[in-house]
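Please find one structure pasted underneath; my questions will follow.
The complex appears here without one of its protein chains, the remainder shown in place.
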Amino acid sequence: MSKAVSLQDRRPWLIAFLPAVFLFVFFGLPNAMLLSISFLKTEAQQLTGELTLDNYVFLFTEQTYLEALLRTFFVGVSVGILDVVLAFPLAYFLVRTNSRWRGLLIALALAPLLASVVVRTYGWYVILNRFGVANDVMLWLGVIEQRLTLMPSTGAIIIGLAHSLLPYAVLTLMGALGGINPSLEKAAMSLGASRFRCFVEVVLPLALPGLIGGFILSFSVAISAYATPAILGGPATQVMATAIYGFMTQLLDWSIGAAMAVVLIVSSLLLFYLAARAGARTASL
Amino acid sequence: MSFLRVSPWSALKIAVGAVYAFMLTPILITAVVSLNATNRSLFPPQGLSLRWWGEAFSPEWVDPLIFSLKLSAVSAVLSPLMALPLTFALVRYTFPGRQALMALTLGPLLLPALVTGVALLQFFDFMGWRAWIGFPALVAGHVAICLPFAVRTIAISLTTLPPNLELAAASLGASKLRTLMEITLPYIKNGIVAGGVFAFIHSFTDINLSLFLVRPGEQPITVKIMGFLEYGFAPTLAAVSVITLVLPLILVLIVERLTGLGNFIYGGRGNG
């Protein structure tokens, strides 16, 4: 009823005028500008009006940045997989348990979201640095004789990001698993499916959109994360986000910074598009 | 039945315990380290001291903390305020350009905040608005990236509002405005509050956007910590970290007490 409004109705635009203008000026326009700048040349740290594809060519040919690009995707995929694998048992447990601590356990699983990723990564810094807790404990236990260099490293970045993005995967999977009627599992077992078969043939297919969603979410946030790679990585383990920061604030080559940002946008959107298609396919089954 | 259940379920419990340990250990260790007596991250701590906590409350840290709180508070108020008319237009009407408006609204959720930060820096520079870099630019950017959260929570409330409720009010003689004020807004109040809380948290924990829009003296606590980390480690940071962790927690607990925030938890998404 409320939707049955004539097409010529200007009311929604009147209602939403201010926020729409705000978003256009402070989100739409800047991003459109960013896209344009990525096709302009920067000379002597100044933008020129010259149109060029050099920025993109540079990114995809210069070894440092090509490596950063590949490392970013490697980190993204690793974090995505790690988070889905870690989140699945947790989400399944939280959805199915009858424990009276359930509310508290859910809160505990999501509480890390309240802390900035800087703070959460800082915990890993405390653990992983050369004079950190991990080395202290291993020395104390006698596992190692010499202090190990655990960071900066790509592995440290992956662990740190997987840790800080885990709650998102848990949330997504809880949503998907919570939608699965527990009677379905009972029905499958009553029809003779073992616990394992039931899991593989009933729970997994139904949870698939959630698994994909959790992966996509972790992946897309991971590839654009700055703080964790900056803290747990170093000059030898650059990712796109740290490289962009470098271009924007130190090298002052905004064109290449913008081009890299565009690459990030495109990868991110492409992934969401693929996810939407995968989601549509699973939903149509 | 229950006999058969025991073993897989227990295995699951062990796995769940391990995941919780992974999740919470770094945070707990940070808290413990902040009590260290020496300027080292020794674990187990050698000697207890509140010295680093004292340092954490010096102006060097309190100033950016207060700046962060101000910034987040403004985002928490402005985001739901702007989201409200936007959500009404998107949920209640079909109109030409609705898809475009939808994309513009949810865009900040899809595009990395880092990119929006870069874009805003270039935008303010290009427009000759360099003077705005700092608090005003940060507010603009934070509201833009927090808006979608508020739109989402308000949309959830608005779509669960039974249509008959507004019809009932109309049948009882309430005009459109009175129905809005007395039925619709009170009904979606929790969605608005939840949107504000999400905006606050998202803004308070943001680093990716803020990174590009700060100026000396006008930087949120996350950027300050980030900058400090480049020079190395100090237990002060552990103390500061604990403080920034506890503040939003307190806020959420208060709001959860006052309203039923739990319903909106399933909607969250943020950037790392």
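Lettered A and B in written order, each chain numbered from 1.
Throughout what follows, a contact is a pair of C-beta atoms (placed from the backbone, for glycine too) under 8 Å apart; a residue touches a chain by one contact, two chains touch by 3 or more.
In this section, contacts and distances are computed from a predicted model.
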item: Among "Spermidine/putrescine import ATP-binding protein PotA", "Deoxyribose-phosphate aldolase", "AtzE family amidohydrolase" or "Probable chemoreceptor glutamine deamidase CheD", the UniProt name of the subunit that does not appear here; value: "Spermidine/putrescine import ATP-binding protein PotA"
item: Sole residue of B:A169, B:V223 or B:A238 that reaches the chain not shown, by the stated touch rule; value: B:A169
item: Selected from B:V74, B:V151, B:I183 or B:L247 as touching the chain missing from the view; value: B:I183
item: In subunit B, positions touching the absent partner; value: 162, 164-165, 167-175, 178, 182-183, 186-187, 189
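Please note the rule applied: only the chains that are shown with their structure count from here on.
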item: Approximate Å spacing (C-alpha centroids) for the pair subunit A, subunit B; value: 16
item: Subunit A residues touching subunit B - in the complex, by the definition given at the top; value: 1-3, 5, 7, 9, 11-13, 15-16, 18-20, 22-24, 26-31, 33-34, 37, 86-87, 89-90, 92-93, 106, 108-120, 122-127, 129, 131-133, 136-137, 161, 163-168, 171, 174-175, 195, 217, 220-228, 230-231, 241, 244-245, 248-249, 254, 257-258, 261, 264-265, 268-269, 272
item: For the subunit B and subunit A complex, residues of the former touching the latter; value: 8, 12-13, 15-16, 19-20, 22-27, 29-30, 33, 40-43, 82-83, 85-86, 88-90, 92-98, 101, 104-105, 107-108, 110-116, 118-123, 126, 140-141, 143-144, 147, 163, 167, 201, 204-208, 211-212, 221-222, 225-226, 229, 233, 237-238, 241, 244-245, 248-249, 252, 265-266, 268-272
